[in-house]
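Heads up, one of the protein chains got dropped from this complex, but the rest are sitting where they should.
Order as written gives the chain letters A, B and C; numbering starts at 1 within each chain.
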Amino acid sequence: MKATVRLFARLSELAGSREIELELGEGLSAGEAYRLLCTRYPDMAAYAGTVMYAVNAEYVLPEYPLRDGDELALIPPVSGGAHAV
Amino acid sequence: MKATVRLFARLSELAGSREIELELGEGLSAGEAYRLLCTRYPDMAAYAGTVMYAVNAEYVLPEYPLRDGDELALIPPVSGGAHAV
Amino acid sequence: MLFEVTSERLDPERLVNHVRKDESGAVILFFGDVRNNSEGRRVLYLEYDAYPQMAEKVMRQLAEEVMARWPLTDVAIQHRTGRLEIGDTSLLVAVSSPHRKEAFESCHHLVDRFKEVVPIWKKEVWEGGEVWIEGEPVEHS
Partner (left out) sequence: MLFEVTSERLDPERLVNHVRKDESGAVILFFGDVRNNSEGRRVLYLEYDAYPQMAEKVMRQLAEEVMARWPLTDVAIQHRTGRLEIGDTSLLVAVSSPHRKEAFESCHHLVDRFKEVVPIWKKEVWEGGEVWIEGEPVEHS
C-alpha cells in the first residue's frame, strides 16, 4: 500500500522535500513509518521523543495503523504565533 | 470669591445647566459648595452619599477648600465604557 | 501614549499603530461596544456625557499605574461621547508588551479601572424610558 508523508519545518529540510510517497507493508503504524524514514534520513532520529503524528489532518497516536492512500504528517514541536510571546 | 461648578449627566439635567458660576464665602469646601447647590436644586441631595469632587480636573476630598477661580466638578458615579460589560 | 475623548467614530487602526513598537511581541485591543440589551431591556441607543479634560488626565494616570506594574511598551485609550447606536464602539484600549501575558493582564485591569474612575457617564434609552447609569452594574454571566 501507499501513503503520502508530509514534512514541515526542519524535517522537510532534512529530507530535502515536503512530500514523500512511501510504499509500505499493510497495517504499518504511523510510528513505524517515521522509523522507516529515519533509516533514509538519519538526522530525523533526533525527533524520536518529540515528533507527533497526524493522519488525514487529525492528530493520532504512534500506534495508529495506516491505510492505503492515507496522508501521514510528521509534526515537530509547534511554534506558531508570534516571536517568543 | 467665585467658583465655576461643572455638572454632568443627571446632575446637569437637574440644574438645567452644565456650568454654574457660584459666589462663595472664602474657604468654603467642595462639599459645602455641593450642599449650597442642593438648596437651589433639592433633587441633587439624592447624591449626598455618592457624589465625588474634582477641583481643576483632579479628584479631591469633600473638605478641600476652594479658592477664587477654581473649577469645581460634581462627579456622579461614573459609567463609561461599554454597556454593562 | 495617547488618550482621547472624542465625539468622532473611534479609530482602532490608529491606536494599534500608535502602541506597536519593534520590541513588542503582543498587542491587545479591547473594544467596548454598545449591546442591544441591558438587564432585559431592549436598548435603542446610548448617550455618553464626559468631562473631557479630566477624563484624559485620569486615563493618563491609569496608564502610568499599569506601566509601573507590568513591563509594557505602550498604552493608548479612546472614548467616544454623544449618541451611540447598537454595535458602535464607545471605548478602545490598546496595550503592547514584549510578552502576551502582561498584555492580557494589564489590558483587563485597565478596562476595569477605567469604569471605576474615569469621569464619563452613559444614558440608556429604551422604548418608553431612559436612565443615566450611575456606577457599573454587577455582571451577570
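Here is the rule we go by: contacts are C-beta pairs under 8 Å (C-beta built on N, C-alpha and C of every residue); 3 or more make two chains touch, one makes a residue touch a chain.
The shown structure was predicted, so the numbers you read here are calculated from the model rather than taken from an experiment.
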Residue among C:R35, C:R60 or C:R113 touching the omitted chain: C:R35
Positions on subunit A where the hidden chain makes contact: 6, 8-10, 12-13, 50, 54, 57-59, 73, 75-85
On subunit C, residues whose C-beta touches the chain left out of the figure: 12-13, 16, 20, 22-37, 71, 86-87, 98-104, 107-108, 111, 139, 141
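Rule of thumb we're sticking to: only the chains that are shown with their structure count from here on.
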Innermost chain by mean C-alpha position: C
Distance from the mean Cα position of subunit C to that of subunit B, given in whole angstrom: 24
Gap in Å, rounded to a whole number, between the CA centres of subunit C and subunit A: 47
